[in-house]
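To start, the structure itself, in structure tokens.
Just one protein chain is left out here, and the rest sit where they should.
On to subunit A.
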Amino acid sequence: MAAGSTIDALGQFELHPVLGQIGEALRFSQSPLFMLIAIVAVLAFLYLGMRPAAVVPGRLQAAAELGYDFIHNMATETIGKEGAAFFPFVFAIFFFILAGNYLGLIPYCFTFTSHIAVTASLAILVFLVSILASFKYQGVKFFTHFMPEGAPVFLAPLLIPIEILSFLSRPVSLSIRLFANMMAGHVLLEVFAGFTLMLAGLGAFGSVLAVAPVVINVALTALELLVGVLQAYVFAILTCIYLREAVAH
């Protein structure tokens, strides 16, 4: 790694086969491995948290209930009365992304949300679900949304392309936001860690200075904890907003 004067900030995002020969044969890299770990972690969190089923919850149960309540309120308040039908979808998306973001902060773990292939797949899934929901709840009337109500007809050739582009930009902005935030955070962490190694190579004085990037990295890790939950929240709330527009009218 960055033993000398270079910092290989993007090397951490490379995919390698894991689990020996089986992984080699299946092309099974860290990314799906950590997705599985994330799913197991979320399921374990909910199962172990809710197993006591106490009236006065313990810490883990309170956390599980808060998580459930938080997403349930978000889904029902944002989407409306049909929100309960989409609650499992929003819940799964939120906790999958949250687990992915937080797993990546553990040393030696891989952040699968830092790959645009993953975030784009999630965003396209949300996009397709919202389109299908639009057709189910509105039918062909869905297409009338591309012409703003009350706008003069002669502006239609300008307004309709703008509306269509605005609609098509949804999955793009969803995926870019999540992937860029996660990747930028991890590149920053790696760059400052690289500074530490470079300063430590300068002798005794450098070793003292090398403490500074470590301090910054501690602060950055705290920031990443905030960004991780915030990005999961933004992804989930935007999913809710798109679904609300799909089920409205």
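Some points to look at:
In this section, contacts are C-beta pairs under 8 Å (C-beta built on N, C-alpha and C of every residue); 3 or more make two chains touch, one makes a residue touch a chain; residues count from 1.
Here is the rule we go by: contacts and distances are computed from a predicted model.
Chosen from "ATP synthase protein I", "Sulfite reductase (NADPH) hemoprotein beta-component", "Xylose transport system permease protein XylH" or "Acetate CoA-transferase", the protein name that UniProt gives for the omitted chain reads "ATP synthase protein I". For the options A:181, A:217 or A:239, the residue in contact with the chain missing from this view is A:181. Remark: the omitted chain is touched by one listed residue; of A:106, A:128, A:151 or A:172 this is A:172. Of the residues in subunit A, those that touch the hidden partner chain are 55-56, 62, 66, 70, 158, 161-163, 165-166, 168-170, 172-173, 176-177, 180-181, 229-231, 233-234, 237-238, 241.
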